[in-house]
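Yeah, one chain of the complex is gone here, protein chain that is, but the others are all in their spots.
To keep things simple, chains are lettered A and B as they appear, and every chain counts its residues starting from 1.
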Amino acid sequence: MNSAKLDHAPPPAVAAPETRAAPRGRARRLWARGTAPYAFLSPTMILIFVLMIIPIAMVVSYSFKDNVIVQQNSVFVGFANYTKVLTDPDFLAALKNTFVFITVSTVAHLILGLGFALMLNTPLLGNVTKAIFRIIYILPWLFTVAVIAVIWRLMLDPSGVVNYLLTTLGGSSVDWLSDPGKALWALTFINIWAGFPFFMISILAGLQGIPGDLYEAASVDGASPIRQFWNVTIPQLRPVLISMAVLDLIWTSQQFALIWMTTGGGPLNVTEMLSTYTYKQAFSSYEFATASAAAVIVLLLTMVLAVFYVRLQKER
Amino acid sequence: MTRRRHLLGVIAVAALVGTTGVACGGSDDGASADGSVTLEFAQWWAPELPAGSFDKLMTEFTAQNPNIKVKLLSGPYASTKQQLVSGAASKTLPDVVGLDGAWVNDFAKQGAIADLSALMKDANYDESQLASQIQIQGKTYMIPIVNFVYPMFVNNDLLAKAGVTKPPSTRTEFLDAAKKITATGGNVKGWALPLDTAVPNGIQNDVMSWLWASGGTMLTKDGKPDLTNAQVKSTIEYVKSLNDASVIAPGSLTMKEQDKVEKFTTGQVGMVIDSLAHINLIKKNNPSLNFTVLPIPAEDGYTGKRGIPYASWGIGVADSSKHKAEAFKLVEFLMSKEKNAELSTLANGFPGNKTAVPDFSNSDPLFKTAFDIYQAGYPANEFVGLPKAEDLMRSFDEQLQLTLTGKQSVDDTLSKAQEDWASVL
Partner (left out) sequence: MPTSKKVLTRKRRRLGAKIAVFTGLCLGAAFAGLPVVWMLSTSFKPNGEVFAVPPKLISHFSFDAYTAILSDGAQLRFFLNSYIVALSVTALTLFVAILAAYGFSRYEFPLKKSINAVIISVQAVPPITLVIPYFGLVVTLGLYNTYPGLILTHMVFTLPYAIIMMTAYFNTLPKELDESVKVDGASSWTALWRVLVPVSVPGMVAVGVYTFMISWNEYLFALTLTRTDDMRTVPIGIQLLMGQHSYEWNQMMAMSILGSIPVLILFLLFQRRFIGGLTSGAVKA
């Protein structure tokens, strides 16, 4: 084989004009150039195929069967599980709650993240002061969700510290997590607290990437700080804001442990989300088929967001 | 040809990443070269016992059976359950598993746990010493090792402060005591009712217990739901009357069992139905709490035997285990007269072996009181062995929550719950 010989040959110059290369060498280079990106992507592709595509395929196949897992001989039932899930009022309620939960969380993350990032980016304060605040602001990001659930349960307990402060200040105590009218909002608040730091840091990074001369030009034109914000900051941040918002919608829709460990979907199902619904179907009702059907529906819904995100990326 | 070599390198790395551990993992059937066998034993008991005491028992077992080693897989109750469900789904349950009565039916139906009747027969085991066996269609799948009863815990100081001199024995007396305790003010309430739906055990321990204490039942003789009978109705109406009287600690709709214990321990709640296993815990966290245990109050005028709710540490053997005979040896060991008594004493529970006598000498006097209550009544837990037991509790819980928030009448709640249950049972 001539490959042994070739090993001793000087490495071919990739960027050399192609006309000068021998036809065979050129073919080889083209082959190398053609396969190289796949080689670079292969570790990622193998990992994602084995640990993601296969399990997804398994979930999809479960969703078309009856009594899957719990009985040895499960049968193909077509879309029966999907009909069952889509006509289940609990599922529809979960869909609605999830929608409220993720949109409110994301909007709040956006507003808080932007507000905090703008303040942390101010030229008015010294670097040390800002660094200290930056560290305080990322604190919620440092804790695992189990602890976030526990600390908030502790504080929002009917006789916890929040109600103590409230009653001392003359208010009346509130059952934050067990009042059906308030639980979803309390839970959303906890999620806002837990999730804003990454948003904030990304926006802060975005702010620091806005060229200073844009602001200079704007202030030469006599634009007020508020005008500068709307005419320079927001348009410049737009890509960051949109892609963070889409990612946040996706990530928040996946939130499970926080809900499970604070309200478990209660009271009166007002905090039941798609994730807790699926979990209950599988681990409590042992209805793996309907759980899988619900999972596939959730997957399709989040895919819509993902497709939107891919579109955004392509636009740029 | 450096570039190609590097490309190959990339592919090799990729393959490596993809297969790491496929080679190094491998399946292990627990048998080693010297003929000794290692049993895996998943349970949530070790963390609840005095540190190291369960390991010590396992060491004793290996001393008696030198060629059987035991590897304990311990976790909290909820995650043990999740792991067993996943394990059952993929036929990889550990050889020996700790079971709750509420899980047995589903695991048995999946074929995940083995028929213990057959194992007992093979081992010539004397079944008569077992206090109870959990059977599905005539075959035993779980043997309760230790039973925990749930009496009424009362805070003596709070009762005295409220001016209640006679411990409540009927529902009316209990409501009255609860009102008086609540009237002492502050954040103190008479009773706690954990109804969190993530782990809906409150329906079993804190709601249906009232029914069983008055000799009632929620099932017909042939195991069909019977939630619309007069006794269930009076129980739910009673719980509602406690709720309407505002004697229940706030936050009950998402309260968890841990919160209930916490509130009793800190004196925020005067009375709770709770596991005897918690005596040590409560004393550890609040040594000055002056409390006692009582039978759960019954309907006024009820004179029959009182059912007392219980939970068990049950044991089962995985159907996929390659060492079922050895696994049953471990079951026998834990059920033996002496060891069963020892474990019960450690756990503050009552033995699953009839002949075993727990050692009261070093344990709390309340334990003796509870044992007397237990012997005067009968153990009652109709959820044990039911299919999808947790789901049944949850659907009942959701309906009950509607009643307690005034969105639904008691009758509607019961007929809807009856409907839900009928589709499962």
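Keep this in mind: a residue touches a chain if its C-beta (ideal position, glycine included) is under 8 Å from a C-beta of that chain, and two chains touch if they have at least 3 such contacts.
None of the values given here were measured: they were computed from a predicted structure.
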Residue, one of A:64, A:91, A:137 or A:176, that touches the chain absent here: A:137
Sole contact to the chain not displayed, among B:241, B:258 or B:375: B:258
Residue among B:37, B:57, B:70 or B:89 touching the omitted chain: B:89
Residues of chain B in contact with the chain not shown: 2-3, 6-7, 9-10, 13, 17, 20-22, 24-27, 42, 44, 47-48, 71, 73-79, 82-83, 86-87, 89-90, 92, 94, 186-187, 257-258, 261-263, 265-266, 268, 275, 277-278, 281, 285-286
Missing-chain contacts mapped onto chain A: 10-11, 13-15, 33-34, 36-41, 43-45, 47-48, 50-52, 54-56, 58-59, 62, 69, 112, 115-116, 119-120, 122, 124-125, 131, 133-147, 150-152, 154-155, 157, 159-161, 164, 168, 193, 196-198, 201-206, 208-209, 239-240, 243-244, 247, 250, 253-254, 256-257, 274-275, 278-279, 282, 288, 291-292, 294-296, 298-299, 302-303, 305-307, 309-310, 313-314, 316
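As a working rule, only the chains that are shown with their structure count from here on.
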For the chain B and chain A complex, residues of the former touching the latter: 1-4, 7, 10-11, 13-15, 17-18, 81-82, 85, 89, 106, 109-111, 187, 195-199, 249-255, 259, 263, 268, 388, 390-391, 394, 398, 401-402, 405, 407
Chain B contact footprint on chain A (complex, rising order): 3, 6-7, 9, 11, 32, 35-36, 39-40, 42-43, 45-47, 50, 69-72, 157-159, 173, 175, 177-180, 183, 260-269, 280, 282-286, 288
